[in-house]
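A single protein chain has been removed from this complex, and every other one stays in its place.
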């Protein structure tokens, strides 16, 4: 296609830089239209480097008729207002997760994009990764039989600093939310959530902010299958994002991949290089999610993960937080609504 | 060593046949002394085939002064009385797990072997498998750092028939008990147990016997680490016994091994043969556990897994059953006692 | 970088399409400037699809001042004249291998690009693949110690049709040439070549054109190390490009990679999807070689594989052909020349 979706990038931190690289030469259907960052030096440097307009005033992007869409990678607290402003200006929006740490604000965003009838995609990148897509395709095609168990691990090596964690929404909203989205994608809707947490790398530090660095979440799916999610911020050996889906006829495994496809043998051992963080793990996913978004803007097709999916993952994460704090199992009643599924605010626990 | 421990084998079913092969040519320190089975044709056939005395009267074994020890692989309900009778006759005992489905009967066995001062080893074979032993050795040596998470899967392909399951003691006592022993071996004592179950392969059948075919158990260890156990009787893709121990510096993975060390490539795929059941998975473990038992009889050293270990695993399995039935988390207070650790009958739940 | 090298693409067959995808959205430093193909319908369709000028007259590209460079993926016989014409027009050239099946014509091309002082890179893509680059980097850093043996396999599933093979230059020039380049890259210059061939998939067909479908080449490197290359056009199980470099301290293995990073388990086996052809195997290499070429045009740095490298691989392939036809070992005396190494036309054999 010779037509490319013009996308302005808002936010030039770590995730913003990942999108920047994809918008400037790796997504056939997208092109970088402008950059925004609240820090003038950062905005200017990137704008000049890539030969696109730069600004510290977000509204400028919205008034520019050459801009089709905005990709939002700013700090979490600004995702909701920036998305709403863009939607009201008729711009399509790709936003990093979470939409907001506040449920009402999240619902407002969904209402705004619905009213503006713009495309809205949230950054659950795993849904776009070639490995996951290929494996899940076989599940959806029925090759696995019925899903009996879903198991996944998401782990980081070193816990972020307390100031970041304080605004993170808590462990389940910040970390587990990705696994909830994956769980729903693969095994369907969830009717029960239980959660267990522990603070092992820095017990006092995490106690002070009422949070944990290690957690296990058990879920029950609508079909009765069980799901197990384990997460850690302090897995000293490295990054991990691996999964297993056990079915009545087969099982799918997705393991943490090699960083490079070679093996190094020395006396008594064979070593392969593994990826060390999400950036090394998911280059194709980040590339593919932006490409897919750009294509949805052009075709009008519904994005693979929508605002409702983000809301569902948020509700599940809140349920997990509640389950952990109260030591109870939270029961959920997901409702089919127009365009997806809604869990609603916390329903009950026993 | 030219001296071999003379072991009589009681029970010639599936497990008995595994021990038979090891006692007749694969354990340098053990030799088959006699066989017992309640079925005369079976006992006679095996006895004659291997040139050893056979009997349908268990007591005969106990009166034979040439027999040092008895290996018990009879139906579960007979383990306790046969063990007690052997101990009282001064014979050392290796018994398949569980000792009994009744706690008091289990305690009676422990008392009897203690009083008789004979060796008593229970069949938690994983503690003797070369892969597990080598990996756990590195954990015990401190290479992993502090254990932060223990995760393990034990799965079978096809659920046994209802008549077997009815006498199995229930899912947690029959299946999870192995993982509880492994968990204690690797990550220490357990202070909380939660459990979730589901019946997916035959919902009506399992409901009728009040049991499940799929379960997830979450435990908390004394040091705060979390443990996750997932089990299935209906993992259609095959047998699985794999584990992961996440530490502050490294992680250990033990996966379901290849049946044979070759790879077969055809267009677009590379396939390796995997083991299909516990018998294929653990030939070395079953061999090593009997060899280790025979050596303990000779040296007087304490077996690697004792009656107290069996009781602890039983208590934990009962706790999991209770946690599952009541939807609560069971709290435990393991006590150091002479020769090991005792959990005691169910203490409390919340 | 906001500046992109404008590259015209000549030839829109299989390799041309691969470069097309990279020039239109995956190479940050390159952009497609125009397309040429002798087939008008093909040229027009692609030109219109990507919104760039198209032509069936190659010279048009050379007169266009907006074009910095030409990427040549036309039929083999045209590589040399198109390269010379581009060089004389002051355009930088990336050309698929081989430069020519005629040594004198190849030398003429080298002279032309030298005289025109343009950049000239040949399509030995393996030198740009991330896996190979990362592994070889460790060898160059000395981690392997001294190289003692180099072993590599390059295999295709199904032999091309005879009409293609007739113009291929023969097995060693068409297939083994890639491995000769890799061998020189990794283990240095070669002083002896022996070769063995066989026709297994279609003995009569290959005999008719005096060629083979299966070959083994043994080389000796300047430091005494041995090299083994095995090649097949008829490896029914699939595509293979794997290697092993044995050193005094370590060994490097690069195997045929997975197509997708998942594993699929069914009773008794675990299967991983493997890449099925060079296009699936080397997407990053083809992307990286064009990107690297575009950067060399901008920086003036010498490309990672030059015309001299192409000539060296060609001379080695000719030596292998000769060795195979005569049943002798061909001795070689590589000479250091300005900008690289020259093997010269066949020197001697015994």
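A, B and C label the chains in the order they appear, each numbered from 1.
Here, a residue touches a chain if its C-beta (ideal position, glycine included) is under 8 Å from a C-beta of that chain, and two chains touch if they have at least 3 such contacts.
As the structure is a computational prediction, the values presented were derived from the model and not from experiment.
**Student:** Consider the whole complex, including the chain that is not shown, and state which of C:86, C:246 or C:332 touches that chain.
**Tutor:** C:246
**Student:** Of the residues B:117, B:134, B:208 or B:345, I need the one that contacts the missing chain.
**Tutor:** The one listed residue touching the chain not shown is B:134.
**Student:** Footprint of the hidden chain on chain C, which residues?
**Tutor:** With respect to the unshown chain, the touching residues of chain C are 145-146, 148-149, 151, 153, 155, 194, 196-201, 203, 214-216, 218, 220, 223-226, 228, 230, 232, 234-238, 240, 244, 246-251, 327, 329, 350.
**Student:** Tell me where the left-out chain touches chain B, residue by residue.
**Tutor:** 1-2, 21, 24-29, 49-51, 130-132, 134-135, 138, 143, 249-255, 257, 259-266, 270, 273
**Student:** Considering the entire assembly, which residues of chain A contact the chain that has been omitted?
**Tutor:** 157, 236-238, 259, 265-274, 276
The rule is short, and it goes like this: only the chains that are shown with their structure count from here on.
**Student:** Which one of the chains is closest to the middle, using the mean of its C-alpha atoms?
**Tutor:** Going by the distance between chain centres and the overall C-alpha centre, it is A.
**Student:** From chain B, which chain is the farthest off, judged by mean CA positions?
**Tutor:** The most distant chain relative to chain B turns out to be C.
**Student:** Which integer distance in Å separates the CA centroid of chain B from that of chain C?
**Tutor:** 57
**Student:** Going through chain C residue by residue, note those that touch at least 2 other chains and give them in order.
**Tutor:** Residue numbers touching two or more other chains: 259, 265-266, 270, 273.
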